[in-house]
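Every protein chain except one is present and positioned as in the full complex.
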Amino acid sequence: MADLLERYGGVRRRSVDLAAPLSAEDCSAQSMPDASPVKWHLAHTTWFFETFVLARVEQPHAPFHPRFLYLFNSYYESVGAQYPRDRRGLLTRPSLDEVRRYREHVDAGVTRALERGDADEQVMSVIELGIHHEQQHQELIATDVKHLLWCNPLRPAYRAPLGTSGRVAPPLSWHAYPGGLLEIGHAGDGFAFDNERPRHRVFLEGWELASRPVSCGEYLEFIDDAGYARPELWLSGGWARVREEGWQAPLYWERGEDGWQQFSLAGMRAVEPGEPVCHVSLYEADAFARWAGARLPVEAEWESSAAGAAVEGNLAESGRLHPELAGSGSGARPAQLFGDVWEWTASAYGPYPGFRPLEGGLGEYNGKFMSSQNVLRGGSCATPGSHLRPGYRNFFYPPDRWQFSGVRLARDLR
Amino acid sequence: MADLLERYGGVRRRSVDLAAPLSAEDCSAQSMPDASPVKWHLAHTTWFFETFVLARVEQPHAPFHPRFLYLFNSYYESVGAQYPRDRRGLLTRPSLDEVRRYREHVDAGVTRALERGDADEQVMSVIELGIHHEQQHQELIATDVKHLLWCNPLRPAYRAPLGTSGRVAPPLSWHAYPGGLLEIGHAGDGFAFDNERPRHRVFLEGWELASRPVSCGEYLEFIDDAGYARPELWLSGGWARVREEGWQAPLYWERGEDGWQQFSLAGMRAVEPGEPVCHVSLYEADAFARWAGARLPVEAEWESSAAGAAVEGNLAESGRLHPELAGSGSGARPAQLFGDVWEWTASAYGPYPGFRPLEGGLGEYNGKFMSSQNVLRGGSCATPGSHLRPGYRNFFYPPDRWQFSGVRLARDLR
Amino acid sequence: MADLLERYGGVRRRSVDLAAPLSAEDCSAQSMPDASPVKWHLAHTTWFFETFVLARVEQPHAPFHPRFLYLFNSYYESVGAQYPRDRRGLLTRPSLDEVRRYREHVDAGVTRALERGDADEQVMSVIELGIHHEQQHQELIATDVKHLLWCNPLRPAYRAPLGTSGRVAPPLSWHAYPGGLLEIGHAGDGFAFDNERPRHRVFLEGWELASRPVSCGEYLEFIDDAGYARPELWLSGGWARVREEGWQAPLYWERGEDGWQQFSLAGMRAVEPGEPVCHVSLYEADAFARWAGARLPVEAEWESSAAGAAVEGNLAESGRLHPELAGSGSGARPAQLFGDVWEWTASAYGPYPGFRPLEGGLGEYNGKFMSSQNVLRGGSCATPGSHLRPGYRNFFYPPDRWQFSGVRLARDLR
Partner (left out) sequence: MADLLERYGGVRRRSVDLAAPLSAEDCSAQSMPDASPVKWHLAHTTWFFETFVLARVEQPHAPFHPRFLYLFNSYYESVGAQYPRDRRGLLTRPSLDEVRRYREHVDAGVTRALERGDADEQVMSVIELGIHHEQQHQELIATDVKHLLWCNPLRPAYRAPLGTSGRVAPPLSWHAYPGGLLEIGHAGDGFAFDNERPRHRVFLEGWELASRPVSCGEYLEFIDDAGYARPELWLSGGWARVREEGWQAPLYWERGEDGWQQFSLAGMRAVEPGEPVCHVSLYEADAFARWAGARLPVEAEWESSAAGAAVEGNLAESGRLHPELAGSGSGARPAQLFGDVWEWTASAYGPYPGFRPLEGGLGEYNGKFMSSQNVLRGGSCATPGSHLRPGYRNFFYPPDRWQFSGVRLARDLR
């Protein structure tokens, strides 16, 4: 419990720290319906603890503000109605300062409950869930702020500039796996989301996984080979997007007089050939793989390949908030499995055999999104390390590009 | 080859026969972008044979009309540009009569090629593919005409009235399957689409499959139990549709003074409690299953359950063009696996391990749609029987409702 | 009354004759929400007589079909609900043949009423109105069919080809008018729409009116002078359209290898420099005028200039259905005031001082559209001559281009 309290405090502080380089104005704007204002993230994660923890342990519970239940509910139908998602940027009130006070108020309540021992096992597991929920929103703060700042022609930076080296990635090689009747899914007692369970058997033919993510340099070859102009490389839905939205490169890339530039949280900088390509949709990842004579892994291949690997790499803790040049990748294992970029898989996001969502309102957390999305694996440069596991399943829609999403190739074992 | 020629002729005639009850006006209109005019179907299937057969066996090939290559290309980017899909109803020329002449012209060419022996093995396999392609469009003619006629407040009928009986379906029971390391996918030499291949191993835990599709009577219970008003039953995307489009029942159902009516190709008639429910989206199928304490099958479960079953039932050949009351379902197997309604599965439509699309332009036939759709199994009352196989994979988007799509329940083996 | 009966019969026959070159398919399609199928025009004009005449003189009146009241009501809220305007192309039933029978049925009823003397003065005035209403729809048949045929890449022709001469228009000169306190609006007993009344006084400063409409040759100079690329020439709403819709020339113009071509009811042909430019929006007419150092006339200027002029010119009766090369324009008056092209005025369409709409449902005929549209004057090559008067007010929205609309310049008297 002391551990839980400490982790609670640490994670909650981290969210506020993430907003520190931003003005109140920066924290209040919403650049598109998929993204939310930073202030909203700070309030919603607090709403989560107030709704699912304080309202249970405090009897009676006096809400911090009677309308916050409505304003900061994201999508929990069982909890009540929700302020329209695409209008969150209009909520100039409560102010950022008041949201900070809201956080302090709820933090005090949660802390009190933990210290007094008012939190039974079930409540503690909800607090654990809330901590992971907050970490998810920390990543979204990074991706959503990046999108917002990019919409501004001034292209303001969130953090200090990053140097460039011009170095290319180490040669890509392949790691072979024999396949067979394997097990994936969360095993053991540690925390995992409901969608990672139950652990179950899958049969896989042998496969190979690339030694590292696809680099910007490799992706430039795809672009230069007319990758965005050849329909035979694309899924039908992807080709429709290419034409409708005029895609010619990953999101945030711009061709300037001095070659390709990209917007990062450190401002505009040259595209680094050695860094993993980032901000590509599933459609682009899939088209690249087809062009390269390979394919995307299914999630069971990815998870089996990563089994036993340590969760370490270029994660949110580094503060870089941008993918990093691959190391030499000596190893027995594929490099950069964790951190840098989320890796699109060919697997549609669905329930594992025997899946059971959480009871009650929290059952809406993951299960109801199991349609029309694809699974991504591995975490990114914006994911807190303590948030990840080899069995972690992230999920986004095929056209989504504003996440730190990249490409890891796979192929059938020859 | 004589067999191929005979089947070619028979299937081609069948398409024209399907249009016989319709006027030229009926055949020219398009009710929504997802549906096409009957005339367009008749021309496009002909275009398929002209483009992929005649243009190969006739050297040089003089096109029937220089612009038909453009007008009647559906989505083959490698063949050339396409007239916009959502504007097909504006093509009042060529007339239905001219399209019939186009069919005769191409049929003569294909027949000549087959009779003369100009068609090598590869060409014959394309003709085989074209026959199956034509059968797919025969089903689309039925579904698209149904949607068009329903848009007309006069609610005209395509065929003679169907009687009603008021009988309910036989009790639903469960067939148990032990699971294990199984094989699915097309085996053997007979025709199959590329997406049914290769045959491959999958591991499944034990499951149970319902003895028949969900009936209208059971679906009415779901409606009466506020199924369309309870968000906890729905996938997030489904609930959004329910609200945006005001869904309160399957497509074509209307609540009148005398209870629920439904539009059919035989005109308006009372909802029959014993008939399989039809014209539901994946979202509705999934919500119903959740409400019923069951789930949808994954496609490997469905295919394994159907292995060895004869392809027979209420298929297009019956001319009913409407699902039929379930029989007593005596049997060792689930009833109504083939015909009546396509059965939504929980499986996203994707490539089988080791999938290879056809070479050349025909590679666009199936593979490029392997994103964001779900597989349906079993065929419907509008599917020609000779078109089906246990391994057949149909696919539509989760919100689609204008196909003859219904619900077969599954559950984990206890 | 005999005269009325004769005119009724003649105008009604003319509508059917207009459809003669078209197939049932051609008559059933709708190319955009602003346009209607020919079949719908034929039915709606009949609905007008059934609703406003037969239902009054026949007691009781048995409707030809119980749903036609709904299907063919255009916008008369006081009569009842209306089938959605943008879905008229889905009404493949009733068939064209049945609509013809509907016409015959109603014609017999109206004829009987007139012959028997059942029609009192009020009813006869409604029949008169219905005749003019039918003539309006005859023009719409021409404009709507033109748009539909143009949407077809085959570019089918409605009538036989028209020759081209390459001749340019006679030099444009100016006719001067001193202005003063003038009268406009309908005077006397003859038929006029309510919106042309009452005759009233307006004060005008002196003006000049161009001797003929702007020619295609002159409009080409505007195009060549980057007219579509210079925002300073355009109203704000016009410039927005130029960019959003990529306007680069009038509707139906295409730049080919051999120069500018235009689609006409006689098929594709070269742009004739001497013909009046046609199918321009108010925005284009206004931008051209600004570029030319002139302006559009206000409707009082136009009407005063045309006072006393005979209604003659290239009208629907000529069967040309396309603007014609200007004559030498000898005259005391501006040439081509009537026929060829409707002439955009700078006047917003609004009520004359003292305007009173017709009583009852027919009050919806004109008055409720007096917002956001501009007045056009003079009639076009698709307007029946007997339909026009110098005081006639046509009206369309500023971006509309599918009517036979052109440009007549004016300027202040120096």
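For reference, chains read A, B and C in written order, and residue numbers begin at 1 within each chain.
The rule is simple: a contact is a pair of C-beta atoms (placed from the backbone, for glycine too) under 8 Å apart; a residue touches a chain by one contact, two chains touch by 3 or more.
Treat the numbers as computed from the prediction; the structure is a model and nothing was measured.
Across the complete structure, the visible chains that the omitted chain touches are A, C. Across A:87, A:101 or A:356, the single residue that touches the chain missing here is A:87. Checked against the hidden chain, the listed residues A:151, A:226 or A:310 yield one contact partner: A:151. Residue-level contact of chain C with the missing chain is found at 75, 77-78, 181, 200-205, 231-232, 234-239, 282-283, 286, 346-348, 350-351, 353-354, 363-364, 368-372, 398, 412. Where chain A meets the missing chain, the touching residues are 23-29, 31, 39, 67, 70-71, 83, 87, 89-96, 148, 151-154, 156.
One rule holds in what follows: only the chains that are shown with their structure count from here on.
Using the average of C-alpha coordinates as each chain's centre, C ends up farthest from chain B.
If each chain is reduced to the centroid of its CA atoms, chain A and chain C end up 59 Å from each other. Centre-to-centre, using mean CA coordinates, chain B is 46 Å away from chain C.
As a whole-number value, the distance joining the C-alpha centres of chain A and chain B reads 37 Å. Under the contact definition stated at the top, not a single residue of chain C touches 2 or more other chains.
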